[in-house]
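Here the complex is missing one protein chain, while the rest keep their positions.
Should a chain be cited, it is by its letter among A and B, assigned in written order, with residues numbered from 1 in that chain.
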Amino acid sequence: MTKKTLVFYPGCIMQTEQYSYEISLREILPVLDIKLVDVEGFSCCGEPLKSVNRMITLVLSARNIALAESRNLDIFTPCPICNLAFRECKNILDNDDKIKEKVNGFLAEEGLTYNGISKVIDLLELLYDIVGLDYIKKHVKKPLDLKAAVHYGCHAIRPSEIGRSDDSEEPRKIEDILEVLGVEAPWYPEKLDCCGGLLNMNLPETALTKTGEKLRSIQEQGFDLLVDICPWCHRQFDSKQKKSGETVAYSLNLPVVYLTQLMGLAFDIPWGKLGFNLNLSPVNTLVEGR
Amino acid sequence: MGILDLTSMGEPQVDVKREIIGQLERLQDEIPEYCYQCAKCTSGCEAHRLLELEPHRIIALLKRGLIDEMVNSDIIWTCMSCFKCWERCPQKIAPVEILFLLKNYAVALGKQIPGNYTAALQSVLSKGLIQDVKTISTRTGETKSRRDVGLPEITKPVDPVKFQALISKMAVEKI
Partner (left out) sequence: MKKPRIGVFVCHCGINISATVDVEKVKEYAKTLDGVAVSKDYKYMCSDVGANLIKESIKKDKLTSVVVACCSPRMHEHTFQKVASDGGLNPYTVEIANIREQCSWVHDDKKVATEKAKKLVEAAVAKARLLEPLITSSIEVTPNALVIGGGIAGIQAALEIAENGHKVYLVERTPTLGGRMAQLDKTFPTLDCSSCILTPRMTEVADHPNIELLAYSEVEDIKGSIGNFTVKIRKKARFVDADKCTGCGDCAENCRLKGRIIDEFNMGLNKRSAIYLPFPQAVPLIYTIDPNHCLMLTTGRCGKYPLCVEACEADAIDFNQKDEVITVDVGAIVVATGFNLLDPSIIPEYGYTHSPNVITTLEMERLINSAGPTKGEIQLLDTKEKPKSITYILCVGSRDETVCSWCCRIGCMTALKHLYLIREKLPDAEINLCYIDIRSYGKGYEEFYRTARNLNINLFRGRPSEVRPTKEGIIINVFDTITNKLFEIKTDMVVLVPAVTAREDAVELARKLKISTSSDGFYLEGHPKLKPMDTATGGIFLAGFCQGAKDIQDTVAHASGAASRALTILSKKELEAETYIAVVDEELCSGCGICISVCPYQAIELITEDDKKRAKVNEALCMGCGACTAACPSGAMQQRGFKDKEILSMIEVLSK
């Protein structure tokens, strides 16, 4: 029985390189009776270009939402950055008819209209509020005995003014989900620190320093792994872990996985189906023997 | 009559300041004039320690109307947009949002856009996405495409010409 059907908005980074996120999502959501609908024609959400021109960001977000709205479904945005862009776009357009009219004037070019009927749902809202912990628990077949550091990513929890799915200072949803999977996720001082990912646009070296510093302190505190939900953060922590270790002159070997991958493991889905071969951090220890 | 910054011979750009603050209020209702320089933003700024960004100083300069000093400096491009400054501001001011507007203003003035922003903009213009779809490497060094790992075709604008026309129009638009 399908619990909810959603338009799937993958966003640029996930669909152009963060395949393990997309693979694991497409694997675990059907288990939880969530149906994803792929829609042709999406573009960038606009958030990475906010520094260049906010109007581009707004129109790109509105365009994508409008496309999804034509299916009469809510939109699932696993990438917190895309989610922020869409929610901010909704905040602006739903509260200001003048800007909405103007934006719709542009969208008419492609035959689209933004109406504001579709809700924008991120991963935490989907898993925690729509699916629910009890339902997730039902599907846990092989609890994982691990101690994880959790990284929410800045955009997932801030700015609360725009409306995020968890508390900006004391987010709990990932920890609560992990607890259901058998994973212990204690608080650590650097929990809310930024990965530096967005600096990749102009200061990639500094971005790597931020990434390396956070990874180092997590590794030093004896965590088994780092769990994240943002493709930008994951790109820093996993794909660029080696480089970031070199930048901060520290030997990093911390397994970094998407929450969705870990859920798949606990659901007893073979690790080969969860994109674990694509993690560049040393995740072998997590999957060996499974 | 008037105020002059003798270190830079800069004069307050009252109109630009008003325009920027005006854009901000229309978006979020965050009023920089309320800033009392407690510097909580800078104390917790993710970019400060490595890149010397001082959000409280950005607000102070904006309040003084010394906009040119900021748009002529690379410092505004060091923000990581972690949003902590906005989240924790006791006066509900959003330095991060002001930085977005200052960068937009610099771009509108034709200042150099640093780093990969130009490439990203170009990529969005031509393909709708900020980067090309990649063939990636596994932990054991094999290369894999989306198809190799069993993922469907990517989603992207169907009619690139129409899409391009839409985005190009934005270049002259302000919020």
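The rule we apply is simple: a contact is a pair of C-beta atoms (placed from the backbone, for glycine too) under 8 Å apart; a residue touches a chain by one contact, two chains touch by 3 or more.
Just so you know, these numbers come straight off a predicted model, no measurement behind them.
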{"item": "Sole residue of B:His56, B:Lys103, B:Lys127 or B:Lys156 that reaches the chain not shown, by the stated touch rule", "value": "B:His56"}
{"item": "Full-complex contact with the absent chain, from B:Ser43, B:Gln122, B:Thr143 or B:Ser168", "value": "B:Ser43"}
{"item": "Options B:Ser73, B:Gln91, B:Thr118 or B:Gln131, residue touching the unrepresented chain", "value": "B:Gln91"}
{"item": "Missing-partner contacts on subunit B, residue numbers", "value": "34, 36-45, 48-49, 54, 56, 84, 88, 90-92"}
{"item": "Residues from subunit A at the interface with the omitted partner, ascending", "value": "167, 169-170, 187, 189, 221"}
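Note that only the chains that are shown with their structure count from here on.
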{"item": "Intercentroid distance (Cα basis), subunit B paired with subunit A, Å", "value": "21"}
{"item": "Subunit B residues within the subunit A interface of the complex", "value": "26-28, 46-47, 50-51, 77-78, 80-84, 86-87, 92, 94, 96, 99-101, 103-104, 107-108, 113-117, 120-121, 124, 128-134, 136-140, 144, 146, 149-152, 154-159, 162-163, 165-167, 169-171, 173-175"}
{"item": "Contacting residues of subunit A [partner subunit B, same complex]", "value": "10, 12-13, 15-17, 19, 22-23, 26, 38-44, 48-56, 58-60, 63, 92, 96, 99, 106-107, 109-110, 154-155, 158-161, 168-169, 192-194, 196-204, 206, 209-210, 275, 277-280, 282-284"}
